[in-house]
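One protein chain is absent from this view; the other protein chains keep their places.
So that you can tell them apart, the chains are marked A and B in the order they are listed, and the count of residues begins at 1 in each.
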Amino acid sequence: MTASTAPQDAVRRRSAARRLLRDPQAVITASVLLLIVVLGLLAPVLTSHDPNHASLDHIDAGAGTDGYPLGGDRSGRDIWARLLHSINTSTVSALIGASIALVIGVSAGLVGGYHDRLRSLTEWVFSLVMTFPGLLLLIVLMPLTGGDFRTTMAIFGVLLSPGVYRITRNQVLGVKNELFVDAARVSGLSDRRILVRHVLPAVRGPVIIATAFLCGSSIGVQSGLAFLGVGPATTPSFGAMISEGFHNLYLSPLQFVWPSLVLGALTSCLVLFGNALRDALEGSRRRPAGIPAPKAPAATGAAPAGLLAVEDLTIAYPTPSGELKEVVSGVSLVLEPGETLGLVGESGSGKTQTAFAVLGVLPSEAVVVRGSIRLDGRELLGLKESELRGLRGRAIAYVPQEPMSNLDPSFTVGAQLVEGVRAASGASRGEARRRVLALLERVGIPDPERAFRSRPHEISGGMAQRVLIAGAVACRPALLIADEPTTALDVTVQAEILDLLRDLREEMDMAVLLVTHDFGVVADVCDRVAVMRTGEIVETGTAEKIFGGAEHDYTRMLLDSILDENTVRGDAPVAADEPLGRTTTW
Amino acid sequence: MLLYVLRRLGTGLVLAVLVTLITFLLLAPSFDGIAGNRLGPAATPEAVRALKAELGFDRPLPVQYLDWLVHAARGDLGTSLFTGEPVAHTILQRFGVTMSIVVVALLVTVVISVALGVLAASRGGAVDRVAQGASLAGNLFPSLLLAIVLVYVLSVRGDLLPATGFTPLSADPLRWAGSITIPVIALVATGIAGLTAQVRGTMVDELRKDYVRTLRTRGLSARSVVLRHALRNAAGPALTVLSFEFISMLGGALVIESIFAIAGFGGYAFESSLQGDVPAIMGITLFAVLLVVTVNLAVDLVNGWLNPKARIF
């Protein structure tokens, strides 16, 4: 898995840049920022006046006075020239303040968050920096800085760094113990590589917003100090201009408006651009939620038989270039009550997307192009979220692949299960609690009371998967969708979990849609099998038939790989019951 | 846990000593000037010397600092060089004034930012953009101008709210509310953008996590998934940003304080450091350090409670 991340990262980054270019918010704010910065750089060309040239003939001159496009200020200086030069002051302030804060904060945050032993040292240093009362310090230091804004901003950058440090450190702490770092660690990667490869990307989002914020604060503080009159009058600054304009508010309000406007545009665009950049890097959806209704239900008349009937289901995602790319194409499935259907395919074959479509939890940028999904004859596509909610938990339930990430880390196991039971069945709190405890016992958890009180990070992966199964079957759903329920688990645990699923299916008479890439699992529990490749079903049949004599080459190829795969899996260097795996994306 | 808190507070005290010591050393070169300032333009060198002796500025620096530290440990921060008021008393009084504005402003900021951030993150699309835009209204419409316009409309023309001044909450809750309304609006306008961006960002991350989908499949309402689960997990980083905003609002209230002629903490810190009021600067520094230490500790404790995995104790 580690070997594949590098090219994936590169792809992700490239597509992030493309996404950014396609986001009007990013494009507009970046253009405004660029425009402002360029205006500042072109100041010597765009104005003939020195920003400090005070002409008695242009005191409070109106806009458009000869050679003074925006008029003169209270000393008769060219407001246009001062505005342009103030941009440069702000740009330099942002660059100095933000870069110093970032370099110090991020590097120390990574080190301090990752290395438990170094953390006490970094905590110490940053507590010291953080506790300095900034404004006071900047003023007390004036004799040393001479009020020069560059020195002041450098000091301010140091003062800002604890914020970056804390955000980084918190993120690192949050992700450090997550699976992929553990996995990376056992696979023998160096700390530095883990930090750069795995931890840094996780930290990136919050730090990027923070960067926009840091630039904004540096500009803000520089202007603020200038507004208060700290620093030389000869440095053109929005703060000084706003202060002077504010003073002249009753005489010529525009003097106040110009710098406020540019400063406001600058800081606002920084925030908006930071948001957009962050969305692009993290691949946030930009479309409204809600699953669009299919164009036309394919059902032509006779309602198909079965508990679940999927017909001609086609799901697509918009590509950065704006076209739709199909990830599921014309999939049709039928699942009878009590039956177990194995949906088999390699990752990326569209099986998880199909399962999500049935659950109604496709990512919001997904588009259901056409098709129909019926549960007990009722069309699910196009149902409102509230209508779907009535079905979830009771009629359809879901067991995810990755046990740890599917539990809310902040709530105890019991609390989140109780909430689900109550949402699906309307049971009272006490009743729901009794049911959850009974279920926990049923799914084979040795000390249900203790598990009930535990938080997700306090239980093992196998136990977490049992908890998730308990959560799914709590309200005796008619259909259970299990998405690779054992893939993330250790081999010995895999078998137990499969046994549990089989027992529960019989006990509750559930139909099970088992999404898996593993024919071993299929052989264990499935009545029928549907094989998917690149979004299409290539072969369907009973388990006996598929194992007996698969017709499709692809199926045969998959079958052939069972043996190899099991060998690989068995050798995986994973401590017993330690979760390993990765979340598949569709 | 208790041990952790005690250790952190102990660390805080050591920090306080270090920071005040550094501040003291930074101030020391200005002692002559400060004495001269108090004496005015016609000060003679002899008078400056005499005043320095009277103020104890002529003693060796370590002695001066230790003397200050010993007194500070007993709660005596000395008296201001310029007003002659006990520093500790002034700090508490001024801090109370600013706090009663900042706390309200912060609460309003949190409510609005969380609402906008959650809305932007969970709805996406046009709602997202509108919410982001709304959070920036304060940037585009500078709070100074907002304050002046509000004062004009509500105080000068409307006679509804006072244009300047502050009434303590204890003296008259209604008039207190009136006196802080416009300052709070002005403070909130500048504070929303940062926090909204943070809430929105972390909420977007949270909402894409696996557990959110799983919770949805159990039939939980979108409201519960977003507000109870995702928001709680997003609260950590937002809280950190909030704590910065709190600290910066205390200092940043300065401009608002001065426009509304409110004698607050920001103004006290600014004025004292400009004048070189050594006991006041030292007292304010000490107070600020202890305040930051306390706020950070509180943030870490709440963060640990919100996200047990990130517990650093």
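The working rule: a contact is a pair of C-beta atoms (placed from the backbone, for glycine too) under 8 Å apart; a residue touches a chain by one contact, two chains touch by 3 or more.
Just so we're on the same page, contacts and distances are computed from a predicted model.
K.L.:
Have a look at "Xanthine dehydrogenase family protein subunit M", "PqqD family protein", "4Fe-4S ferredoxin-type domain-containing protein" or "ABC transporter substrate-binding protein" and point out the UniProt protein name belonging to the hidden chain.
P.N.:
Options "Xanthine dehydrogenase family protein subunit M", "PqqD family protein", "4Fe-4S ferredoxin-type domain-containing protein" or "ABC transporter substrate-binding protein" narrow down to "ABC transporter substrate-binding protein" for the missing chain.
K.L.:
Identify the residue among B:17, B:69, B:163 or B:301 that touches the chain left out of the display.
P.N.:
Candidates B:17, B:69, B:163 or B:301; residue touching the omitted chain: B:163.
K.L.:
Considering the whole complex, which of A:139, A:407 or A:482 touches the chain not shown?
P.N.:
Looking across A:139, A:407 or A:482, the contact with the absent chain belongs to A:139.
K.L.:
If the hidden chain were put back, which of A:28, A:41 or A:54 would touch it?
P.N.:
Considering all chains, including the one not shown, the answer is A:54.
K.L.:
Out of A:109, A:231 or A:259, which residue would touch the omitted chain in the full complex?
P.N.:
Touches the omitted chain: A:231.
K.L.:
Where does chain B touch the missing chain, residue by residue?
P.N.:
Touch with the absent chain occurs at residues 30, 32-45, 47-48, 50-51, 54, 79-80, 82-85, 90, 93-94, 148, 151-152, 155-156, 159, 162-168, 171-172, 175, 178-179, 258-263, 267-268, 271, 273-276.
K.L.:
Which chain A residues touch the hidden chain?
P.N.:
52-57, 59, 74-77, 139, 142-143, 146-147, 229-234, 244, 246-251
Methods note: only the chains that are shown with their structure count from here on.
K.L.:
Between chain A and chain B, what is the separation of their C-alpha centroids in Å?
P.N.:
Inter-chain centre distance comes to 31 Å.
K.L.:
Provide the residue numbers of chain A that touch chain B in the complex, in ascending order.
P.N.:
Touch residues, chain A against chain B: 25, 119, 124, 127-128, 130-137, 139-141, 143-144, 163, 166-167, 170-171, 173-174, 177, 205-206, 209, 212-213, 216-217, 224, 227-228, 242, 246, 249, 256, 260-261, 263-265, 267-268, 271-272, 274-275, 278-279, 282, 284-289, 356, 359, 361, 363-364, 385, 389-394, 396-398, 400, 402, 405-411, 416, 419-420, 423-424, 455, 457, 468, 471-472, 474-475, 583.
K.L.:
For the complex, give me every residue of chain B touching chain A.
P.N.:
So the residues of chain B touching chain A come out as 11-12, 15-16, 18-19, 22-23, 26-27, 29-30, 122-129, 132-133, 135-136, 139-142, 144-145, 148, 193-194, 197-198, 200-202, 204-205, 208-211, 213-222, 224, 228-229, 232-233, 236-237, 240-241, 244, 248, 251-252, 254-255, 266, 269-270, 273-274, 281, 284-285, 288-289, 292-293, 296, 303, 306-310, 312.
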